[in-house]
Structure formats: C-alpha cells, structure tokens
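Left out: one protein chain. Kept in place: all the others.
Right after this comes chain A.
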C-alpha cells in the first residue's frame, strides 16, 4: 500500500508541476493574444485578415511560412527589406503589386510577438471550431433541409385543403339536390307543420320592430352618411398626396443603421443636396467605399450578406479577387418623393442657403429602418413653412442687393430693372 502511494506521489508531482507551468504559459499566451488583438485591429486590419486574402496575404499560417526573426524584421521595416533585396521580401512584394507593406518602426519586438500570438490563437480557435462544426454542421444541414421540407409540406397541405374543400362543396351540392327531390316527391305525404313561433322568426320580428323605430333608423342613416362623407372627403383631398408612402426597395437598406447607428452624414451619400436640385441617390461606388470591407457576415454565419451581395452583383464585383467585371447594371431604387413636374424645388437652395436640416422635411430619417414619405409635399405644406420662416439675409449677396435697392427707394432715387437682376440671361432665356 505504502509503495503504491509513493509511486503515485512520484508520478503526480511532476505532472502537477507541468500542469501549473502549462497553465501559466497558456494564460501568458492568452494575455499576449489579447494585446496582439488590439494592436492587430489598430494597425494591420486595414489590409490583412487572419483568414482569407484581403489587400495583403492571409495571415493564418504565417509563422509556418516564415521564421520569427524574419517576420520581426519584415513587420518592423518591410520597405527597407525590399530595398536590401531580401529574396522572400521581393517575392511577397511581387505577389501583391497593388499594395505595399507599411513599415511599423514604432512597434516593439514584444508587441510584434503578441500579434503573432494573436494570429496563432485565432488559428487554434478556428481549428477547434472546425472540429466542433464538423459535428454540428450536419445537424445544421438537416435543420435547413427540414425547414425546406416544412415549406413544401405547407404548400402541399394547402393544395390538399383546397381540393378537399371543393370535394366537400360538390358532395354537399349533390346531397342538397337529392334532398330537394325527396321533398318534391314526398310533399303530399308530409302534413303541413303548424305555424309555431320559432326563436329565429322571433329574432326577425324584433329586427322588423327596430326598423319601425324612426329615431334609430335616422341615426343609422346619419352614421352611414357621416362615415361615407368623411371617408370620401379624406380620400379626395389625398388624391396625389403620397404621405406615408413606403415602397418596397430592391435592397433592404436601413437608414436607421447607416445614418443613425453609424452616424454617417446625410451628404456623404446624398451630396447632391449641397450642389443641385436633386439630393441624388448615390452611385454604387459610394456604397463600396465601406462595403469593400463590410460584409455583415457575422449575421449570416460567415456568409456574405444577401443584401450586400446585391451591390456586388450590380457592380459585377468579385469579392475573392476584389475586381470589378464588365457586366454592371444600375440598382433600380423606387423613387419615394415625387414632386409634380409643375413645381420647382431645389435642394441646395434649402440646405446651403437657408440651412434647413434634412429632418425638417424628411422626418426622423435616422430612425427609419425603411424610408417613407414623412411630409405631404402639398402646396399648402410648402406655403405654411414659407410663411413662418424668417430670412437670414446676413452675408447673402442677393439680399444685400435687395436691401440696397430699398435704401435707394427710401432716398427717392431711381431703381432700374437692371439693378434688380433684370439683365441676367436667365430672366428671358430660360
């Protein structure tokens, strides 16, 4: 017995020491990886991803491809290494002609090692995830198949119910016809039932009584007239008014996400509001300023978001090679605000000169997951605002000229049409 415990003790001691050491090392590594993650996100993520090619090469497995001393030197000052003619550096540079590796002289050796530790830890995480995913992946597939089956099942079920309903109607029709025939043949045999007051008939009688109540009938007619009148009035006044119009758009673009959460300025995309009549719908290259990097894959199990995929399709963009193809076509957004052609409206005049906020007319756009027309855009709506709005004429040459003309009038001097812009070409040749 003593022997066994002795042997046991001998075996356990080194194992426990090893375990403690291992734990210490792994927690140290975890700490390194954490520091590395911060450094990676701040300095490397604009060009590199751990998994998959981005602007630069994939970083998973980088420690196997190059030894640590080389990597330290490379990350510290890649341009100098290329200049010195290091063969591995030259090869890498040739593989990515459109992007150059930045020099990071500010990073300490320890910090670069933390980045490498972070890449390693991500590789391990993925390997563990893949092993686990192999088991659950099958289940996921089965679940997906099951949901597909459920859809099919529902469609088949619905068709069956409709067919069954038709069958029931047919059968009932038959039954009614046969019963009618039976009644017709047996009419003489069956004695006429005594005219007794059934509850149903009583109900009818009550209704008749109510119909004789003049007050009630008058009230009912009045109600119907008021209802129809108000509904008709409202409908007629709203002919051509699209307030609350929220059409289905080709891409489920959310202003709540982009303008609200991301705090992207309205004019980043609708720059036309500064410069022209139209606020302008951005061309897809503006989308790509962000969506070259942002794929929302976390929401779709690592796959590209189907909505962002629509931008890529419109631009014939291949996210693998990051190149645009020749088969580009426009995204056909549905216009929401349709001002009649006989009314002139200019965005720049309102946004730049008057300094009106977008929200004044477009409502709380930064909270709209789906955009709708907030204002009625009727003539009375325009006029109401123009009646209330005070003109800020400070530093506005147009109003300076107007005020100067008024001063002249007060002094009794002559004011010509030319002074009020009467010689502008557009006054006649528009």
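By our rule, a contact is a pair of C-beta atoms (placed from the backbone, for glycine too) under 8 Å apart; a residue touches a chain by one contact, two chains touch by 3 or more; residues count from 1.
The working rule: contacts and distances are computed from a predicted model.
Visitor: Assign the chain not included in the display its UniProt protein name, restricting the answer to "Glutathione import ATP-binding protein GsiA", "Acyl carrier protein", "Quinol:cytochrome c oxidoreductase monoheme cytochrome subunit" or "Carbohydrate ABC transporter membrane protein 2 (CUT1 family)".
Guide: Hidden chain, UniProt protein name: "Quinol:cytochrome c oxidoreductase monoheme cytochrome subunit".
Visitor: Of the listed residues A:129, A:229 or A:244, which contacts the missing chain in the full complex?
Guide: Checking the options A:129, A:229 or A:244, the one contacting the hidden chain is A:244.
Visitor: Just name the one of A:34, A:174 or A:299 that touches the chain not displayed here.
Guide: Of the candidates A:34, A:174 or A:299, A:299 is in touch with the missing chain.
Visitor: Given the contact definition stated above, which residue among A:103, A:251, A:356 or A:402 touches the chain not shown here?
Guide: Of the listed residues, the one touching the omitted chain is A:103.
Visitor: Suppose we count only contacts with the excluded chain; which residues of chain A make the list?
Guide: Within chain A, the residues that touch the unshown chain are 41-43, 45-47, 55, 79, 99-106, 213, 215-216, 219, 223, 227, 235, 238-242, 244-248, 256-257, 261-265, 267-268, 271, 278, 281, 283, 285-286, 288-290, 292-299, 330, 332-333, 335, 338, 340-342, 369, 372.
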